[in-house]
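One protein chain omitted, others in place.
Chain lettering (A, B, C, D and E) follows the sequence in which the chains are written, and residue indices restart at 1 in each chain.
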Amino acid sequence: MPFDPRSLAPNTPGYVVQNIERAESAIIDGLGKAGVATVHEAQGRIGLLSSHMRPIYAGALIAGSAVTISSPPGDNWMLHVAIEQLQEGDVLVLSPTSPCDDGYFGDLLATSAMARGCRGLIIDGGVRDTKDLQEMGFPVWSKAVCAQGTVKETLGSVNVPVVCAGALIEPGDVIVADDDGVCVVKRNRAAAVLTKAEERVANEEAKRQRLASGELGLDIYGMRERLAEKGLKYV
Amino acid sequence: MPFDPRSLAPNTPGYVVQNIERAESAIIDGLGKAGVATVHEAQGRIGLLSSHMRPIYAGALIAGSAVTISSPPGDNWMLHVAIEQLQEGDVLVLSPTSPCDDGYFGDLLATSAMARGCRGLIIDGGVRDTKDLQEMGFPVWSKAVCAQGTVKETLGSVNVPVVCAGALIEPGDVIVADDDGVCVVKRNRAAAVLTKAEERVANEEAKRQRLASGELGLDIYGMRERLAEKGLKYV
Amino acid sequence: MPFDPRSLAPNTPGYVVQNIERAESAIIDGLGKAGVATVHEAQGRIGLLSSHMRPIYAGALIAGSAVTISSPPGDNWMLHVAIEQLQEGDVLVLSPTSPCDDGYFGDLLATSAMARGCRGLIIDGGVRDTKDLQEMGFPVWSKAVCAQGTVKETLGSVNVPVVCAGALIEPGDVIVADDDGVCVVKRNRAAAVLTKAEERVANEEAKRQRLASGELGLDIYGMRERLAEKGLKYV
Amino acid sequence: MPFDPRSLAPNTPGYVVQNIERAESAIIDGLGKAGVATVHEAQGRIGLLSSHMRPIYAGALIAGSAVTISSPPGDNWMLHVAIEQLQEGDVLVLSPTSPCDDGYFGDLLATSAMARGCRGLIIDGGVRDTKDLQEMGFPVWSKAVCAQGTVKETLGSVNVPVVCAGALIEPGDVIVADDDGVCVVKRNRAAAVLTKAEERVANEEAKRQRLASGELGLDIYGMRERLAEKGLKYV
Amino acid sequence: MPFDPRSLAPNTPGYVVQNIERAESAIIDGLGKAGVATVHEAQGRIGLLSSHMRPIYAGALIAGSAVTISSPPGDNWMLHVAIEQLQEGDVLVLSPTSPCDDGYFGDLLATSAMARGCRGLIIDGGVRDTKDLQEMGFPVWSKAVCAQGTVKETLGSVNVPVVCAGALIEPGDVIVADDDGVCVVKRNRAAAVLTKAEERVANEEAKRQRLASGELGLDIYGMRERLAEKGLKYV
Partner (left out) sequence: MPFDPRSLAPNTPGYVVQNIERAESAIIDGLGKAGVATVHEAQGRIGLLSSHMRPIYAGALIAGSAVTISSPPGDNWMLHVAIEQLQEGDVLVLSPTSPCDDGYFGDLLATSAMARGCRGLIIDGGVRDTKDLQEMGFPVWSKAVCAQGTVKETLGSVNVPVVCAGALIEPGDVIVADDDGVCVVKRNRAAAVLTKAEERVANEEAKRQRLASGELGLDIYGMRERLAEKGLKYV
């Protein structure tokens, strides 16, 4: 029986979990196409990371399987360990064990991660070499941009559950990220969420056309009666 | 006698004021041309919203009449109500009744607002679908970008006075917004402020040429004597 | 003996130091070419300004000699005084004496500074007219963008040591700034730091190629043994 | 006809309004007795200042008539002007025209204000000499405690409308402040709000006894049916 | 087989889990006696909530079993639902589904919670009536103190896993809180953590005496050699 990383408390230090399960790539790509806002709605408004997580450049859109990293403040040793665990289509997710804006990641690590098929980095900390990263097409969502370097002295973990920017992320969960932020979908819910997301997209397209023609949401959604019941006064 | 929304305390819930007065469109457009920094100076350095209000994309410049919205945290019901009140050239201004970064507004609401001639949104909260909004050319100045959705359960108000990002905004006031931020001009002062803003623009152009030629502000503004009186020591 | 501005306590008001020493321009330009992250590493991870200092537009990269300004909150009088002290290749560095986001600087001051060869502004406060500044090609790293103007009433100082965004900056120190942030290099260490930065750039290029080919940092840096000694468990 | 300060835009500089209307002292004292949370609920959940406004010491509870001050950042000149306008039972309310944490107020100004019957200070900025102020029994609600002094160079205003910590406050409005924060009640609504607040206090006392005896809010407020309708699942 | 709340994604709305397992009360009380800093060290420096969680009054120290609440912003309906689920020795833990400082909890809810044996509240939001709460001896650790009230309109959940102030908390986990902050211990690790915490307390007492007598940590912990190896220079 493979080791179950979910049995570890979030951010437990000292472990590298090597065999993690991932969602099917067609599902992952489908979620990526739907985008963060739609996926977040489709799964019942859960799983969003804090809005302080911002892309280092506009326009990127990714989805992939989370390879998680728990790192001490100012120490990026575990990033090197994590890169060995990457597979094509993965996304690195780094959570410092206490708040830290240091630049854990730059163009050399990105070169290494891209060589292994990594699609991007989600980091509740800092990143540097942002101009190079944009030229390389390696997207990052981070709390800060900061040139401050890090040391390699203290163990953290790779592929244990982490709390990152206010969301629980377990290894192999699906990460979706775009200009609106970052959302996590539990691996075993990914197929169901995709179905709902696609329904939502179809449904929205019909509404968009009605709204574009000047019809009001008040009428499309039938809100007038309930507003009156609540006592809204037009004066 | 029409209902005077100014008789209501800011953010009083439960009202939709339907007939609001607006400034003349020529004045509004003139203020837009002058831009935020100039308008703010021209009216005596008042009316600026907090600097945490940032555009979702660079380069937009709008001016319009405020249609104000007071909304509970995490509840965007009143946005649907407000869209019905929009006229060509209006700007939506949303103030949550307590701090909230949720994404109150996205591409569907923008489609509806644009269908009624709305020029943009000022929101002391969050917005989502920012990539779509940029493609649609619908500018937003907000406190946050956030995919977190909202509910439609609790009444707020439309076209009552609101305090938004530190400024009092009354329905029909003129909003000017560009990369420097957002400024409000009282409706009944708009013409006077425009006159001063235009004087200021003309005056600045002359100074710009002198400064570009290498002349110093110390000399143009005659500051040397007063600096010496204050005791400035050159060493 | 020329007045030594380093004898003054940081932000001492009332002084303009006129003759400051600068580093050689070849050294300054070399540091600029290396960029902030490399320079910061090369000098032992010191001298970085706080990560709240962000460029008003992406892609700028400058290096220059600091002309420092200590200013009261909401008062930009000393900027006019400082511009007279600028030489070709200088960078303005403004530190308010208490936190303030007001827009101390806009397009007119930029016009004047550019006429004297100034390469940019570092300000732990606010700036305005950012669209104009970008069109003029005058880069600014600031804490805020804010249209709020300032007065000209109270003395500060020019070319005294200042603490700006968490770093001590003395007049004539070398400032390097790019998308990753802002770093200061002591004038008398600039040549030594450049040597180390250039070694670092060369060294990184070799590593980049190995990493791009799929070799792991774990192996290139020989980390596996030490990780095992620390007790890292692969499961 | 006396000058109506409400005709001025918030924070308009250069005015001292000398004759302001105040609420009756019995009403003011009644509101003080009810406390901030009750008053805020009683007037429909409006008028609360931002929660960053904290008391410098616990346990104080005041109510009084607002004497408002609009001050430039780092400039407390208008405080001296305002003290002359104080009457027995007034509360000073200071709003900087841009964010500033400087210590505008200390024990000397408190001595002067107390000599004129002032009950406390509400300041969206900084205060100093806090130990002395506590010993004197002069309560302050502020954004910051900061020893940084201020200058006296630039005009603001006294008794014009101000936006302070996110709330519109007009001269003569009733201020209530305690450990829960600060609330403003429009002068002409004060009597009506007091009536509702007193009803609320009576009503709460009955509920408190039922809850203390172990009865559940679910039953007292009859919530079970509506929760079931909304679909709450007990598992 | 009882429903396993751990099968739900954090903050899944719409559920009340009624039968949760708790740790033994002797273990809980032992952890409380050790205090937050010791417990946090004893379990390997994990489980600490963000340092923005502060007690509303100094000196309180509690430990108890978590009854968790996931609530929409500005909506405290689920608190009423949660109180029914309380047992003697429990601690309420509330996580808003998006950041919100509103005052979800005050003296009436505290009266009800105390009637059921609740030991305190951990809330990543706001609380009000703090003076009453202190007089009642009901401790709260919160992000904010805020008089702003809430509505009762939208479902959340009770006793599902929540991410609260950066930590994953599952129903029945042990919460320890004192002036240093708040820490969560997984229920099934509580006994083991207590053992380590008690060892730590004993060990610390011996060290305290040596340090008090003037012996240096450098010698007690044998640090001098390793510092020399790292290259520390005494000058």
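Operating definition for what follows: a residue touches a chain if its C-beta (ideal position, glycine included) is under 8 Å from a C-beta of that chain, and two chains touch if they have at least 3 such contacts.
Just so it is clear, the model here is predicted, and its values are computed rather than measured.
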For the chain not depicted, the shown chains it touches: A, C, D, E
Chain not shown: contacting residue from C:N76, C:T97 or C:T150: C:T97
Residues of chain A (touch criterion as defined above) contacting the omitted chain: 72-75, 97-102, 146, 148, 151, 153-154
Residues of chain C in contact with the chain not shown: 9-13, 43-48, 50, 97-99, 161, 163, 166-168, 186, 189
Chain D, residues in touch with the chain not shown (by the definition above): 3, 14-18, 57, 77, 80-81, 83-84, 101, 103, 106-109, 111-112, 114-116, 126, 128-131, 144-149, 152, 154-155
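We take it that only the chains that are shown with their structure count from here on.
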Target chain E, source chain C, minimum contact steps: 2
Where chain B and chain D overlap in contact partners, by chain label: C, E
Over-half contact-pair match to B-D, picked out of the listed pairs A-C, C-D or A-E: A-E
Between D-E and B-E, the pair with more C-beta contacts: D-E
Centroid spacing, where centroids are CA-atom means, of chain B and chain C in whole angstrom: 32
Junction residues of chain B - those touching two or more other chains: 45, 48, 97-99, 101, 146, 148, 154
Overall pattern in which the protein chains touch one another (line/ring/star/complete/other): other
All touching chain pairs, where touch follows the definition stated at the start: A-B, A-C, A-E, B-C, B-D, B-E, C-D, D-E
